[in-house]
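Missing here is one protein chain; the remaining ones are kept as they sit in the complex.
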Amino acid sequence: MIVEKEIQCVICPAGCELRLFCDATAAVLHRLEGAACAKGREFAERELTDPRRTLTSTVKVRGGRFPLVSVRSAAPLPKHILPAAVAMLGAIWTEAPVAAGQIILADIMGAGIALVATEAVERKKNDEIPEKRIVRVTGFLYNSNQRRET
Amino acid sequence: MEKYFDVAVIGGGAVGCAIARELCRYELAVVLLEKESDVGRGASGRNSAVVHAGFNNPPGSLAARLCVEGCAGFAAACRELAVPYRRSGKLVVALAPEDQPVLERLLAQGQANGVPELALWTPRQARAREPRLDSRGALWSGATGLTNPLLYTIALAENALANGAEIWLNFPVDAVARAGEGFILRAGERSLRAAWIVNAAGLYADRVAALAGDSAYRVYPCRGEYLVLDKQAAALLSTPVYPAPRPGVGGLGVHLTPTVDGNILIGPSAEYIDSRADTGTTAAVMTRLWEEAMRLLPALAQSRVIAAYAGLRSKIIPAGEQNFADFIVEHSRAVPGLINLVGVESPGLTASLPLARRVIRLLDEKMRLKAKPDFQPERKREGEFRFLPPKRRRAAAAADPAAREIVCRCETVTRREILTALNNPLGARALNAVKARSRAMTGRCQGGYCQRRVVAIMMEEYGIRSEDISLNGPESWLFTGAMK
Partner (left out) sequence: MAFYRGNEMSEEKILRPDLAIIGGGPAGLAAAAAARSAGAERVLVLEREPLAGGILNQCVHDGFGLVRFGENLTGPEYAARFLQAALAAGVEIRPQTMALELTAQKQLWILGPRGYVRVEAGAVILATGCRERTRGAIQIPGSRPAGVFTAGAAQYYLNRQNLMIGRRVLILGSGDIGLIMARRLTLEGARVLAVVEKMPYAGGLTRNISQCLEDYDIPLYLNHTVTKIEGRQRVESVTVVRLDEAGRAVSGAERVYDCDTVILSVGLIPENELALQAGVELSPVTGGAMVGDDLQTNIPGLFACGNALHVHDLVDYVSAEGETAARNAVTFIRAENRAAARPLIPVRPAAGLRYVMPFFVRPGARPLISLRVKEPLGRRRIVVKAGGRILAERKFPRLAPAKMERLTLREPVPLAATLLEVMIYDS
């Protein structure tokens, strides 16, 4: 029995609408319609057996000019592990300076794929530490004189 | 033991702030109590920003007298308080033949009230002033002016503070008890003692009076919605333009106001509602405002709306009844030591200082007030970067690293101005407090670009935690905290 399935190709902005004709288990692709290029077939086959997506997110940086560094998986990850992978990234800290392309994590959740920085984050220089002002903020409950001592 | 004050003013609107400030001219311990996180969060910041000349109110009324007096002194007050003011004049236009007698009646009423510089203009005269205006004639009022009502309210509060008053924000009075000759006022766990209460609570004036034991009043909220146009429209109009008032409208009708900041306001509508908190806008009114604006000035068709807001008038006459009720400023008949201001709607902003002086007279009747010799009526404020000529911009930037960075692109607000706004003497540190003082986040991007920069300054330079950053106070949080 041939099963028909429609999916969007997400490889490029063209966003081809693919029509897949596969076997009953939806694992073997017999015929493909709608792909404007060869990458469409590759995508469709993978989508049937092992759908993958590139993970892009951010990781916290200590001592950096910015609080976060943007990261990506070096290759697409199995789609189903993305949510857990992003949750896991929340616990990670990296130290500035960070170089673009630097490996932040060698293996994302045993998938054998590294997490790499997609930008550089310099260390915060001393002269860039903003001047601190003497202001006491205690939430927004003001129950005493609001006048500032000058 | 609670802290003691001679006078507690309840309500940090333009009127309450003016009262607090004027009380500082005397040897009195004064506190201003405001339920919101900043002053001017009610009707004072949600109106047409017009300083009225005084021809809209019946001769002999308190509103008419105080409006004329307030208008005459407004420019000087704004100079003293470093608040923007422009003597724009105003046109009330006739669009239909039946409007002409209305203009004549307004002229007569204005003359009876002692309003200067009133004249009936031909369509040609009106066009000479506003070339895009198509009318059948107009009433010209030369004395009408424009201000920034929020900055005016803030300036009064800051000047009161500088002259020794205390201002307690986030203090919604929820109980008033007698204590000897005076009162104990409470807001949740916090409390204070005061010999006198001046109730300037606006929309809540009836409830505050009732808390103190005086149930003589009832306030009916009447909502007015506005649209704010992009500055591009400013070239189309320089004078406030009002339609000739039609009977039965609970306001002056939908009019156009070119603000001191360069926007045009369209509004307000007038709609009695049940809630005193519902400052929401509605689709139906937004459409109608636009239609009525088109009737007055078709050239606005190409302009863009950047924001909408609504304010609530504190009416003391219910829907469907006569159009006019006078301001009430009086000693409570039920509760000695309580002075009530009730039904102070338009022209309350214009009349704010005269209203304050009237309150002082009422107090003076009961206890001889003693003038304070060191009262300092002037408030200093740095000029805005956007109004500086190139030479002075260069000097400002050379002198101050924080003047070399623009935080708000639409309104050209520097980092220094944001810091000054955040550092305000009232200690108001919500985003809307910064907005009111600096104009950041008020432009065509409505904070799309600058809000995050203001947030960064609050976090980096003031050490405010992300969870504590808010629009108006703790309930209006922006962030749940750090994402990771």
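So that you can tell them apart, the chains are marked A and B in the order they are listed, and the count of residues begins at 1 in each.
As a convention for this text, a residue touches a chain if its C-beta (ideal position, glycine included) is under 8 Å from a C-beta of that chain, and two chains touch if they have at least 3 such contacts.
None of these values were measured; they are calculated from a predicted model.
Visitor: Using the document's definition of touch, tell me which of A:2, A:27, A:87 or A:106 contacts the absent chain.
Guide: For the chain that is not drawn, the touching residue is A:87.
Visitor: For the chain not shown, which residue from B:259, B:412 or B:438 touches it across the whole complex?
Guide: Going through B:259, B:412 or B:438 one by one, B:412 is the residue touching the chain not shown.
Visitor: Residue-wise, where is chain A in contact with the chain that is not depicted?
Guide: 7-13, 15, 17, 36, 53-54, 56-58, 60, 65-68, 70-72, 79, 82-83, 86-87, 100, 118-120, 127-128, 130-131
Visitor: Applying the definition given at the start, please give the residues of chain B touching the unseen chain.
Guide: Interface with the chain not displayed, on the chain B side: 227-228, 232, 277-283, 286, 302, 304-309, 390, 393-394, 396-398, 401-402, 404-407, 409-410, 412, 415, 444-449, 451-453, 455-457, 466, 470-473, 475-484.
Heads up, the rule we're going with is that only the chains that are shown with their structure count from here on.
Visitor: If you average the Cα atoms of chain A and of chain B to get two centres, how far apart are those centres in Å?
Guide: So the centroids are 47 Å from each other.
Visitor: Which stretch or stretches of chain B touch chain A in the complex?
Guide: Spelled out, the residues of chain B in touch with chain A are 37, 161, 166-171, 190, 419, 422-423, 425-427, 429-430, 460-464, 468, 470, 473-474, 483-484.
Visitor: Which stretch or stretches of chain A touch chain B in the complex?
Guide: Those in contact with chain B are residues 58-60, 68, 89-90, 130-133, 135, 137, 139-143, 145-148.
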